[in-house]
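There's a structure below that I have some questions on.
Heads up, one of the protein chains got dropped from this complex, but the rest are sitting where they should.
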Amino acid sequence: MKTFKVGLIGAGFMAKAHSVAYAGMPMFFWPAPALIKKKLIADLTVERADEAALQFGFERGTADWRDIINDPDIDIVDICTPNDSHAEIAIAAAGAGKHIICEKPISRTLEEAKAMYEAVSKANVVNMLAFNYRMTPAVQLAKKYIDEGAIGDILDFRGTYLQDWSADPNSPLSWRFQKAVCGSGAFGDIGTHVVDMLRFLIGDFTEVNARFATYIKERPMQTGTVDNLGSVKGGTDVPKAPVDVDDQCLLVLKGANGSFGTIEATRNAWGRNNFITFEIHGTKGSLYFNYERRDELQVCFADDPGDRRGFRTVYTGPAHPYGENLWPIPALGIGYTETKIVEMYKFIDAVANGGRVSPDFEDGYRIEQLGDAAFRSAKSGSWETI
Amino acid sequence: MKTFKVGLIGAGFMAKAHSVAYAGMPMFFWPAPALIKKKLIADLTVERADEAALQFGFERGTADWRDIINDPDIDIVDICTPNDSHAEIAIAAAGAGKHIICEKPISRTLEEAKAMYEAVSKANVVNMLAFNYRMTPAVQLAKKYIDEGAIGDILDFRGTYLQDWSADPNSPLSWRFQKAVCGSGAFGDIGTHVVDMLRFLIGDFTEVNARFATYIKERPMQTGTVDNLGSVKGGTDVPKAPVDVDDQCLLVLKGANGSFGTIEATRNAWGRNNFITFEIHGTKGSLYFNYERRDELQVCFADDPGDRRGFRTVYTGPAHPYGENLWPIPALGIGYTETKIVEMYKFIDAVANGGRVSPDFEDGYRIEQLGDAAFRSAKSGSWETI
Amino acid sequence: MKTFKVGLIGAGFMAKAHSVAYAGMPMFFWPAPALIKKKLIADLTVERADEAALQFGFERGTADWRDIINDPDIDIVDICTPNDSHAEIAIAAAGAGKHIICEKPISRTLEEAKAMYEAVSKANVVNMLAFNYRMTPAVQLAKKYIDEGAIGDILDFRGTYLQDWSADPNSPLSWRFQKAVCGSGAFGDIGTHVVDMLRFLIGDFTEVNARFATYIKERPMQTGTVDNLGSVKGGTDVPKAPVDVDDQCLLVLKGANGSFGTIEATRNAWGRNNFITFEIHGTKGSLYFNYERRDELQVCFADDPGDRRGFRTVYTGPAHPYGENLWPIPALGIGYTETKIVEMYKFIDAVANGGRVSPDFEDGYRIEQLGDAAFRSAKSGSWETI
Partner (left out) sequence: MKTFKVGLIGAGFMAKAHSVAYAGMPMFFWPAPALIKKKLIADLTVERADEAALQFGFERGTADWRDIINDPDIDIVDICTPNDSHAEIAIAAAGAGKHIICEKPISRTLEEAKAMYEAVSKANVVNMLAFNYRMTPAVQLAKKYIDEGAIGDILDFRGTYLQDWSADPNSPLSWRFQKAVCGSGAFGDIGTHVVDMLRFLIGDFTEVNARFATYIKERPMQTGTVDNLGSVKGGTDVPKAPVDVDDQCLLVLKGANGSFGTIEATRNAWGRNNFITFEIHGTKGSLYFNYERRDELQVCFADDPGDRRGFRTVYTGPAHPYGENLWPIPALGIGYTETKIVEMYKFIDAVANGGRVSPDFEDGYRIEQLGDAAFRSAKSGSWETI
């Protein structure tokens, strides 16, 4: 059994998610495609990096992410930094022939995304973007139903990602509100997850008509770099700075398959937390999913007899995608960790056995193209080709 | 106590709904604004009209709706016919000085709506459009919360009306699929309910960007005039005829208050039955309603402490709008009948005591203007001013 | 078409429910088994009775319920009074050869129930107890599934009726808390509804083991006779009097079919309003119903393929029991009124066409026997035979 060595860059909450996935992957997917050795983790100072190494189970830390790129022993570069460094790191990693898993969204701009996509294509390395929500077994089950034709031809769709962690005007100005770091706001941060999920389920989109809004024009500046996702409020005596990204986006989309629908994302929806949903209607049935209740998928089959037809609430388990690898009883519990373990399995499997993993940088680039068209549409007020 | 005499035109399912509302209104709203005498009901033949009179508790039937207009004894004309006769009847009734309650949508076209609005304005008669869903106590409670400022300024909204009764291609071509009779399809039939509800809750809209789709291009012709709403399928040997209205519509809207959002309506959403929903986010809270579970409103208040915040599921009862008039315990049961009784109370109260009732023909006309702009937008591909 | 004349005794909220049912029955069930003439209504004073006549559409009022018994013109006696007068009125009505519909529970005591049952048996009059909740189409659908064998042999069941209208200690001491008037508390008031529903669905019970609790030992006395069901609180300066009935009951039951399960009822469950639920497991499937969301029944069929199995949420409509008589689209709205209209149809149909209606006084008597055994069990601490 092969062993791959990993260097991870960034030591925030995503480093935790990836680290538990490295540990859990072979436990859940056995025989594993390979074993993992967590070698090097990079953070801003060596002290913090060494502490992160202890916490996340790496051999040691470094204050210079280029140590990871330059280490010939390292097979995999894992990018868990804010969006502004994705391109530089990924292009360097590809240049060094490393396989790459990178947190979403791919980058700040279309140009960066294109360069990243070209770099990994040229280097011919396995590359993955960490849109983990599509790894949820219930989403995979939706895909299976669609592929089996169980809901017929797709007519329409609507996807949402609603949160409220920054609805409070005192929620601080973290990097997620600074265009120079994040590229875009709700669209890039969370909207891209829904775009990825719907592209996975029903295919590409051809045209978009979009609207963006920034509700809270300035926020208290955040001291330090930690990203508390709204759980710590800015003090009242903290100076404020302007927000230059979107709090909310609404996209109307035409699918290449003739369908149409909407995607919306907001971080200002009080009472919604991680409300990633889709509802899809087809000629022979319908699907509904809500990640807040992620163990279940709702499906209605038109062919059911009229007196017994209705949405079925299917709890995913061994009879469903990845079910034999996860837990032996439905609803035992799919959490964020489990979605990350499935994601990591797919990545490591591609690294070990070859083949393209999905979603990869090309997907990320396509999503950036969609985003670019959406921002053009918001300016033009018209439909724009993606 | 006054007694008003009613003439009702049409003897289908809406005649049933209105008749039980006439009977129930004083029972629920006591002291009643007036008593009701159901005098005359019109249908296509005198036999059917007389039978309807017996069924619905009218004194007698007539095959000529003009008998109702011409009867000086009749105070109220109630229009429960398909859309193509609303204008002719309503204008005649207004001309005869009758108060009018008319089923929705107001008419087939903007021109008809305008003429109807002008006729009732000139005649100065009480006039109401039967958008009953806004009478649901939970919807009235949403309005109360908004008016009290409990959810702050409105940021965005989405409304839906999803059904599946005509998703089957063998569901017959009733009048609801013939533009000459109905004017429009899903938009007029059900979409207008959501437009009415959202106008009621958050005010007028200024611009629209819309898309319409007709999924099932032809359907088996329906024999007879009965409107079975999909519950009887057309035979396989029945000739088909083209559908010339929309199966689905999607409207993106800008609100006069700066908010924006979507309204969608479809009769091709398998598993959805009378799925009238809205979700509204404000600066201080959120609202969610689903008519399929109409005894309840979900509301989230931002001011709740962080460890106790979440959507509250409020079951409407005596503590809520119309609660003292309906049933003494929440969830005892709000049905279609109850919504119609509230509606009828508001109408009769205006007839008895004067004042404008809402929604009236002006509202209907405004909704037609919105629909007209939506159809223009679908053609132009651009935002259109309402 | 026959016409039956009705005399109704009592003018509270149940009189409203019955009156709208008389009016609505032929509108919904057409051709109707008979037409109804609401002749006489009795209340405590002639003024209030006359006002009730106007409100509920009766010809006139009376202060003496015996006027109804003695009127040879009256076919049907409708008993909407508190429990303490059921026996006297019903026995008199039976003696006069009237058909009887009586609100639940049948009586205060087993002796009264027995006498009532014997009186109607001897008189051979149609008799019905108004356990309306089993008339909900979703409950009727559950019965249909069970009768078709769709869930196999019944293994176990649990039924609940949870409310909170008297959870507040200041909720006044209405007749529902006085044993001399009501006979028992939560058991008779609401628990009997669940017993009726489960007897309807799965048959008779043979043994019971029960527990009762009275949480609020005294309450402010209520002035006047109006029963506000907790929506008006007693003032702080109102004298208190002891409660001598149960606030809550829990019954463990063995079914004649070998099944076992529980029934619980309480009026002290904060947040539950009219939470009438059942969950039934069989060898081939399961059922779940919650009256607070009464348009829907949840059913799971074991025979569904493993990757598509889960509870189906079936919204009742034309494809389901009474669907063609109620509303043409599922979820258009079943309310309390609709349940009462179905109930009234079944009663009038039996009066017109003969035959036993269910639930009748025999059912009421059987339920009292069960209640009697339950109270014996609470004393003995042991299983008691019903």
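For the reader, a short list of remarks on this structure follows.
Just so it is clear, A, B and C label the chains in written order, and each chain counts residues from 1 on its own.
We adopt the following convention: contacts are C-beta pairs under 8 Å (C-beta built on N, C-alpha and C of every residue); 3 or more make two chains touch, one makes a residue touch a chain.
Note that this is a predicted model, so its numbers are computed, not measured.
Note that of C:181, C:269 or C:319, the residue touching the chain absent from this view is C:269. In the complete complex, the residue from B:52, B:128 or B:141 that touches the missing chain is B:141. Considering the complete assembly, chain C touches the hidden chain via residues 151, 155-156, 158, 162, 167-168, 209, 211, 213, 215, 248, 250, 252, 260-262, 264, 266, 268-272, 281-286, 298, 300-302, 309-311, 381-383. Mapped onto chain B, the interface with the missing chain covers residues 141, 144, 296, 299, 301, 304, 306-315, 319-320. Although one chain is not displayed, its contacts with chain A can still be listed: residues 1, 13, 16, 19-20, 23-24, 26-28, 30, 32, 35, 54-57, 163, 165, 228-231, 273-275, 291-296, 315, 317-319, 324, 327-339.
Note that in this section only the chains that are shown with their structure count from here on.
Per-chain CA centroids place chain A at a distance of 53 Å from chain C. Taking the mean of the C-alpha atoms as each chain's centre, chain B and chain C sit 33 Å apart. Distance between chain centres (mean CA atoms), chain A to chain B: 42 Å.
For chain B, the set of residues touching two or more other chains is empty.
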